[in-house]
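Note that one protein chain of the assembly has been removed; the remaining protein chains are unaltered in position.
The first chain written gets the first letter, and so on, giving A and B; residue counts start at 1 in each chain.
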Amino acid sequence: MLATLGKRLLTVIPTLIGVIIVTFLLTRVLPGDPAVYFAGPAATPDSIAEIRKGLGLDKPLPEQFVRYVGDLAHGNFGNSLSTGRPVATEIASRLPASAELTLLGLFVSLVIAVPLGILAAVKQGSWIDHTCRVVATAGVSLPVFFTGLLLVYAFYYQLGWAPAPLGRLDAFASAPPQINGFYLIDSLVTGNFEVFRSALSQLILPVATLAIFSLAPIARMTRASMLAVLASEFVRTARASGLDTRTVIITYAFRNAMLPVVTTLGMVFSFLLGANVLVEKVFAWPGIGSYAVEALLQSDFAPVQGFVLTMAVLYVVLNLVIDILYGVIDPRVRLEG
Amino acid sequence: MLKAPTPEVDTGEALPLLDVRDLTVEFQTRRGTVQAVKHVNISLAKGETLGIVGESGSGKSVTSYAVMRILDRAGRIADGSVRFSNLDLRQIDESEMRDLRGREMSMIFQSPRLALNPIRKIGHQIEDVLLQHAQADAAAAADKAVEMLEQVRIARPRERYHAYPFELSGGMCQRVVIALALACRPQLLIADEPTTGLDVTTQKAVMDLVVELTRERGMSTILITHDLGLAAAYCDKVIVMEKGNVVETAKAETIFRNPMHPYTRKLMRATPRPGITLRELLPDEDALRAGAIGAATAKADAPLLKVEKLVKEYPRQGAASSLSRLFKSGPTPEGEVFRAVDGISFEIARGESVGLVGESGCGKSTTSMMLMRLIDKTSGTISFDGEDIGAIPAKDFATLPQRRRIQMVFQDPTDSLNPRFTAARAIADPLLRLSDISRHSLRGRVEELATQVGLPLDLLDRFPHQLSGGQKARVGIARAIALKPDLVVLDEPTAALDVSVQAVVLNLLQDLKDKLGMSYLFVSHDLNVVRLLCDRVIVMKSGQIVEQGLTARVMDAPQAEYTRDLLAAIPHPPI
Partner (left out) sequence: MTDTLNAIPPVTEKPALSATPAQPKPEHNSMLRHARYVMSENPVTGLAFFLFALIAVCALIGPYIVPHDPLASDTASALQAPSWKHWFGTDQLGRDILSRVVVATRLDFIIAITSVALVFAMGGLAGIAAGYFGGWTDRIVSRLSDTIMAFPLFVLAMGIVAALGNTVTNIVIATAIINFPLYVRVARAEANVRREAGFVQAARLSGNGDARILLGHILPNIMPIMMVQISLTMGYAILNAAGLSFIGLGVKPPTPEWGIMVAEGAANIISGEWWIALFPGAALMLAVFTFNLLGDGLRDLVDPQRRT
């Protein structure tokens, strides 16, 4: 088990190298002068030359790469052009906001989608099944930013149940003392229920938006793989041995059906991290996505590069967790490695 | 909870354990309602073993699913009654039925590996059944499960209790499935093709085990199989089904000696067995029409194919991690390789038909792939008509003129035809690539070939999915002989076919060989089939040849221990 884990950890290394090379190349093989991009639109030839030198862009490409990796190793993602602040600090301070949103969104959609998919498969052809199919097809067709706007219109403008889509807290609450940056947890730990309520009510709509978005692929996959497993020969054997429905569905079918669902989670995370950017823009959420979007529009490249790298590393780590989870469920992976 | 039905006091004329009357099963399909089983009557006494025999689509499995009430969604029992120990199985509700399944009546399936939950320890799977039917409490269940594993002769049961299905061989998995089925000491066991896909020696071990255990417990057994020989060897009574109907019910001894129904006769005749000729597989009128088998025999001059010290090694899986393989280069060190074929030597004469037999994993398929030049050898020589074709890399061989002279008929006729090519196009493919036939004479040649293999010309423009299994096999044979090859490798060419179709195809192959003067290498696991078609036979085990010689000699006076085991494992119907 430990050896398998070690082996799996080793396979992350080439992936990480690939990710770093791509983010490096993104800035270097541009059809133009990267120094111009880094200098921004208001630069003079002198300042461009200075930036070129400062960035080491006059050196050969391999040397630049070594320097880039060295900077990364020291946690140096460069400085933002517009704010002048180090990108790494900025991203670190904004990351909890994005993480809280994304993870909560995924959690909510898992809690709804998995049981929905299972029920749809078990009661194939029933109204639950039809609901599941409609949700699955409609869900993947909904542009996430559009869902967000519809929710805002309905629950803020029309019904007035939700607060204005403007950030993590309403204007009267102040951020809880930072412990891990998740407002829900920080406020609970410090016993500040007022802030907890405020943070929660601000979270509901963006989390619902992300949940609706990721609901569809999970429900669809759960249903499909559950149907496949229910039709399998070992479930037939279990039935022919008279095992009760609960054992057949949970111990026999469900655990096997989860395997492809866990694999799909990787794809869902990929979509979620992307959708997160759009949702942050809609709800003026002060996460790393909105940071990147602001920088993008000002042609401020260092934050964008830092953002892409951070997201990729996060995603690699998430995939690693998913792989380990898969090994826990499936002995074939665990024992054969 | 249902009481276990107590057997009646034996009055000689006791109620049958299972009494199926007029059973009709319907399936809803896109073409409307289809009756898979029509008015079937089965009566099974306590302690009796009943065989249900039929070819694919005869409804034999559906009948048993209906008895167990585990038909899939589209199917339903439309008519008739099923009584088990005086209980009307159509009337009782699902929870009562569930109590019966596994406790009073259980079932084992084909493909044992698929029949077990792949991610649950086998010991736990047996426990699930024991706990479900309250045959053991949680504390004793583990011991009981180990005991069951012991009873089905699994070595080191305490250790194997913790094994997952993928860690066990197919035969072992089938033993686990049997343990699962017998754990609660049911009165009825239904075995649905329990040994299909298993090697013949494993088949014998599994069948003997089932017979012993069921006899010990005084159980009744239903054995569902396509193999009349197997049914007759192991059952008291045999039911023959055709297209959803029972055509004959008879005692096992009489069904071979005196089959009543024409279909049974045809089925029985078509079953390969010792002491008959190829023609005797066919119904009388067809055998007459086909005439005598030609007298072409092997020519004594230089052998057509000469294989010497042929070796094929594969890297052992998991021996070296992909990472270390990435960084290391050079030859693979000893111990990391697996020898699929381990230094074999043999010859095939012109016009000769040689059988290559062995159980799965013995290296016979790897050998045929090397001879076909589809994969490269590791060492040794393959001389074909004096030329060492083994030295030519497989990837270059496809376009060489020698390619015309060695052709192959594949195991699965469906898989070996391109789904997007018509029959005519498939037969024409080798002609287009490797001969200089002109466009306008192509169709004529294809039709000539179709006629030779007995494929009606109006089927030539069909696609594979519009052809039957036998018709597809004919297309594959026509393609293989299109270039008039000298050597044809037949890789289990009839394994996927029903026995009556097999009889026809085997006769066709024999006649083609005589007419065209080809040599055959017939790769098969079925000794009875090899006996009919081959002049000589080679027996392989673990990559090596354990015995070779004239077919009659090897079959009647085997020298090697392994050959004797193989022959003894073939079911012997009581004739």
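The working rule: a contact is a pair of C-beta atoms (placed from the backbone, for glycine too) under 8 Å apart; a residue touches a chain by one contact, two chains touch by 3 or more.
Please read all numbers here as calculations on a predicted model, not as lab measurements.
> Could you list, sorted by label, every displayed chain in contact with the chain left out?
A, B
> Considering the whole complex, which of A:R52, A:R168 or A:R220 touches the chain not shown?
A:R220
> Looking at B:S345, B:N418 or B:S441, which residue reaches the missing chain?
Considering all chains, including the one not shown, the answer is B:N418.
> Touching the left-out chain: which of A:V19, A:L81 or A:V248?
Among A:V19, A:L81 or A:V248, only A:V19 touches the chain that is not shown.
> Determine which one of B:L71, B:I276, B:V311 or B:L459 touches the chain that has been left out.
Selected residue, touching the omitted chain: B:L459.
> What residues on chain A make contact with the chain left out of this view?
14-15, 18-19, 21-23, 26-27, 30-32, 137-138, 140-146, 149-150, 152-153, 156-157, 164-165, 220, 223-224, 227, 269-275, 277-278, 281-282, 292-293, 296-297, 301, 304-305, 307-308, 311-312, 315-316, 319
> Since one chain has been left out of the picture, which residues of chain B touch it in the full complex?
Those residues of chain B that touch the unshown chain are 30-31, 286, 289-291, 372, 374, 395, 398-399, 403-404, 406-408, 410-412, 415-422, 426, 429-430, 432-434, 451-456, 458-459, 461-463, 465-471, 474, 476, 479-480, 498, 501, 504, 507-508, 511-512, 515.
In this section, only the chains that are shown with their structure count from here on.
> Please work out the Cα centroid separation of chain A and chain B, and write it as a whole number of Å.
50
> Any idea which chain A residues touch chain B in the complex?
Residues 7, 10-11, 124, 231-234, 236-244, 247, 251-252, 255-256, 259, 329-332, 335-337.
> Spell out the part of chain B that touches chain A in their complex, as residue ranges.
68, 70, 72-73, 98-103, 106-107, 109, 111, 114-120, 128-129, 132-133, 164, 166-167, 177, 180-181, 318, 321, 323
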